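To keep things clear, I will list the structure first and then write my remarks on it.
Excluded from the complex is one protein chain; the other protein chains are retained at their positions.
Labels for the chains are A, B and C, by order of writing; each one numbers its residues from 1.
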């Protein structure tokens, strides 16, 4: 297969108000034959440069109504235009430009980049197969300073970790989910709803939180809440890249450290992941 | 000289509410003699490990009331404790954890990382000299989709750039300013006020913006507004790393592109910088 | 599943001569049940900290005879020690320290880091399944300044790329291959032989090179040469991340540019990949 990446900005105006989408689009293609590899026969090969042009022409003609719709449009174009294409996948990722506000007033043409979780989506299709749409969020960094522990784990002669019932829970979240049959979904609205579910399941109620017995259980809580609240989601994958913090032992410096000063642990660096599907 | 960097988390509670500061502290020291370099005599050398311990002990004892106060405390400690220290500089940078909100309600112990401009400060002192405090913001990415141009520049046989009166203005801002005599400043409040000035000077009024004839003039507008609105600032340095966007020529694809599709230009990559002081 | 990464140095001496291996080891585990996710029951969970200890104890006891043997030892340990482990995969990557030479004389204890292609390997096993070993090289950057073209590709109304019969071929290579039944392989020797095959197939004969009609054909040539020369390789995957260079048009600067000045193209960024197995 071959893939390529292109990054661009799409502007549009409604009256005097400006709207901006900056996206990175990566298109994977697999052709019916492999003659370009085996024989050096390029007659079926669609050059990177042509793929770039197609993505830009579609952006110019249709705009980017939502990341998901744009990815669907690109897949459809390749499947219907090129009979030598066996499989196409389009990944679209957004640069998180947000409208600037001055004293609460939105600015008509100024934006600030706020990378608190990056939105992405994927559309993929095999010839004669259904078009499947995924969406997700990545690089979302979250922390709970209490209501987290890790106890009752398996122990043997190589175990040195003490049990803890009040540790820091901190990590970088990656979530990706698939939609079933994509009818007339409001992709922007659903994505925002799912993001709220993720934050709620991670943090628990604002006044007291909710105890997490492990990174793994927190992963599962996020999946369960999304599946229960958002009916369009069929399968959800969550990966949590953990950052561990150790309470620094300050005894040899003559001090008692009551979980006030903590040091991030670079290694071992762990992550846990789970994929859960609706029955 | 020698320097070292340490990263840690400082937690504290008020009732059941948790507060978190994660900082990276870099301490530079220059000693009175250079005998450790010239003769391999280490008797004046303060090991990296000891510097780390001092920073952590100060964080444990005093907390981090503000980045600036913490940097001042560290400088003072080194100057008063070690007579072999000739010069000390402390740089403190914050990981931008923000309290999580659920439906507008702040969470008592959950946080999200929102890197829309990183706050930092510096305190430095020579033996027998004054303690000087700097503060700043970096990695602040801003964009204006109109009200920007670049015309009337110098031209000769190597000029190929056309004049433009409606281009994209986009860049990554670095601002650093010095305070005069630091009395009882409310460093957090001043920093927030300066950040607002920067955004206002970059964007102009929310309903119409303000025309920028160059990156350089925008840099100057930011400096002028900060100096006029924030009396504690003595000198302000601004660096703007430009991202250029080219309107894609789509004529050979049979389309007219009216500043709708733009491509970021990786090279040449430019930046402009200026330092301005109060008279 | 869960995974974690640990980085460390393993030293050993033969007489006065020192040998060093610095490796990054990532271990993936999948357990028989998912009760830690679903029920928050941690009784089967092997903490990250324990995994780290096991890797370090094995390095201490056995050393790192080769990356592959070390990965095999780790897999075996987890499978035989923990009956709750369903699947284990160990990835080992080397920091490319090379012995320093002074005027051709090897130094007994000094090393320099030379990252011209990073060696890695993987061992994986399902309970009751065979142990499979992979090895590979990544981040290997190569360039041919001639003997490369791209012609006869598919064309339609979105094609703007001209045909070229003398372009630059430049890219970053990733190769990964699997061994069949691992008997008493000399993994270091085989790896070096495969690296030579890759370079030879990419570059062609030293005095004249060999024409490449596409990135895809070069990928295939590498695979074919490795499979024909190294009988231990069963399957080989090659990914070539292309860097395109455009001959700069200098006509408007009054100059003819005969492939003398070229500019790297940041986007579109392409890559091609293929997996080939022995019949």
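FYI, a residue touches a chain if its C-beta (ideal position, glycine included) is under 8 Å from a C-beta of that chain, and two chains touch if they have at least 3 such contacts.
Here the structure is a predicted model, which is why all the values come from computation and not from measurement.
*Asks:* Give the residue, chosen from C:116, C:157 or C:181, that touches the chain omitted from the document.
*Replies:* C:116
*Asks:* For the chain that got dropped from the picture, name the residues of subunit A it touches.
*Replies:* Interface with the chain not displayed, on the subunit A side: 157-158, 160, 252-254, 263, 266-267.
*Asks:* What subunit C residues would touch the chain not displayed?
*Replies:* 7-12, 16, 18, 20, 53, 56-57, 59-61, 97, 100-102, 105-116, 140-147, 168, 196, 199-200, 202-209, 245, 248, 250, 253, 255, 257, 259-264
*Asks:* Contacts of subunit B with the missing chain: which residues?
*Replies:* Residues touching the hidden chain, for subunit B, are 1-7, 34, 36-38, 40-54, 57, 81-82, 84, 150-154, 156, 158-161, 213-214, 216-217, 219-220, 242, 244, 267-274.
In the analysis below, only the chains that are shown with their structure count from here on.
*Asks:* Given which chains touch which, is the overall layout a line, a ring, a star, complete, or other?
*Replies:* It is complete, because no pair of chains fails to touch.
*Asks:* Using the average of all C-alpha atoms in each chain as its centre, how far is it in Å between subunit B and subunit C?
*Replies:* Each chain's C-alpha centroid was found; their separation is 39 Å.
*Asks:* Rounded to a whole Å, what is the gap between the Cα centroids of subunit A and subunit C?
*Replies:* 26
*Asks:* Residues touching two or more other chains, restricted to subunit A: which are they?
*Replies:* Correct list: 7, 53, 57.
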